[in-house]
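Note that one protein chain of the assembly has been removed; the remaining protein chains are unaltered in position.
Up next is chain A:
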Amino acid sequence: MVAPKTIIEKIWDEHVVYREDGKPDLLYIDLHLVHEVTSPQAFEGLRQKGRKVRRPDLTFATMDHNVPTVNRFVIEDEVAKNQMTALERNCREFGVPLADLNSPEQGIVHVIGPELGLTQPGKTIVCGDSHTSTHGAFGALAFGIGTSEVEHVLATQTLWQHRPKTMQVNVTGSLATGVSAKDVILAIIGKFGVDFGTGYVLEFTGDVIRRMSMEERMTICNMSIEAGARAGLIAPDDVTFAYLRGRKYAPKGEAFEQAVEKWKQLRTDEGAVYDRVVHIDGSEIAPTVTWGTTPAMSSPIDGTVPYPEQFATETEQKAVQLALEYMGLKPGMKMTDIAVQHVFIGSCTNSRMSDLREAAQIVKGKKVAPGVRALVVPGSQQVKKQAEEEGIAQIFIDAGFEWRDSGCSMCLGMNPDTVPAGEHCASTSNRNFEGRQGKGARTHLVSPAMAAAAAIYGHFVDVRTLYQEVVR
């Protein structure tokens, strides 16, 4: 009898090209996504050694990190422009398909992979970007790599990797109205910490996860890296198959039905043992806002900014002290009293259609508060087009939001979209690190609905109360 396996082990074993004691496994990579920031040195490495890209057909490139989201063809930053030109040149020279700024398929690499059907269950997927974990939502093993590894994959289509440890993250119960996938992952990281996933691949399970749409699942898996995990994934089901049907690069016709039969095997067997299991009750999760400089430094919206003394160790107390100084927040302050000057709805975490719909529902018929600058940056040109066709874009524009072209934008501020020093930003992105959105910028991570509400009121608001008003 074959020993029961987790989905993680199944995908891993399927991709081992070579195994030897005392060595990592040589793992085959099914899909390599490439963007402008972490690839130029890798292509240059190939050129210097006279090497080729082994499988350009399994490689796909786009530009997202640097791109301006207004007047996208006028790139004033010469260094950024140079990096995008380098990607164009490299893709041409090595035969790699590229969705450039002219392409209707351009967008954030982790938004377009799924959108184009490149992301599929059971695949091994890598990209020189830590948020590659997003693709795990489809039951793929997807992880971020450095530039040396990008070069290694370009040259060999493989990576030497140690078999990861496995962890089940079980989310039971049901979510209250106004509580979203973003709140779930923030609550998980808040409860277990920013490094509980180090060395592990996480499998998210439980009723809350099963009821989620693909886009919500992507939000969950996206932030696995903020828990330190090598990857996060969710076993595919009918929701996954329905999403993929008809996508550009997904199998077609009979081949699709055959693929679905194969994908259905991608589940953790009864009796399979994880190295660790953690549990969280979804019913207890509230809309969540970060107050500090790591994604674990968060509070339910009806809570308060903590006192450093509430933390157990000296290292934690010092970290909280530094974080509160950086954020300009006082212990004991209500989360709903934190005023914001900027709102950013976008990033590979929350820039898809359902995110924009969720935010638009709050915004509809209202105005952005005076003194607040609010941006919506769709994750891809396809999302942008669809939102314009559905009238979602107009809701934002009428309320006073800026409606932009797609890209990573204010999530990391590599392009001109940044937050000035000392100002607070309600952001649907994934990192609230010091300086992430601009030097001295004060980032609060929230869901799209919470960001939208903050834009309207000028401070954080419990969206559960807003939904109650809608119901009445």
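Everything that follows uses one rule, which is that a residue touches a chain if its C-beta (ideal position, glycine included) is under 8 Å from a C-beta of that chain, and two chains touch if they have at least 3 such contacts; residues count from 1.
Criterion: contacts and distances are computed from a predicted model.
*Asks:* Can you match the unshown chain of the complex to its UniProt protein name from these: "Putative tricarboxylic transport membrane protein", "Branched-chain amino acid ABC transporter permease", "NADH-quinone oxidoreductase subunit J" or "3-isopropylmalate dehydratase small subunit"?
*Replies:* Missing chain, per its UniProt entry: "3-isopropylmalate dehydratase small subunit".
*Asks:* Which is it among A:His110, A:His135, A:Arg404 or A:Arg436 that touches the chain not included here?
*Replies:* A:Arg436
*Asks:* Which of A:Gly178, A:Gly282, A:Gly379 or A:Gly413 touches the chain that is not shown?
*Replies:* Residue touching the chain left out of view: A:Gly413.
*Asks:* List the chain A residues touching the unshown chain?
*Replies:* Residues 17-18, 22-24, 26, 28, 37-38, 40-41, 44, 49, 51, 54, 65-66, 77, 79-80, 82-83, 86, 128-130, 132, 143-149, 151-152, 155-158, 160, 162, 194-195, 198-199, 225, 228, 230, 294, 315-316, 318-319, 322, 412-414, 431, 433-436, 439 of chain A touch the chain absent from view.
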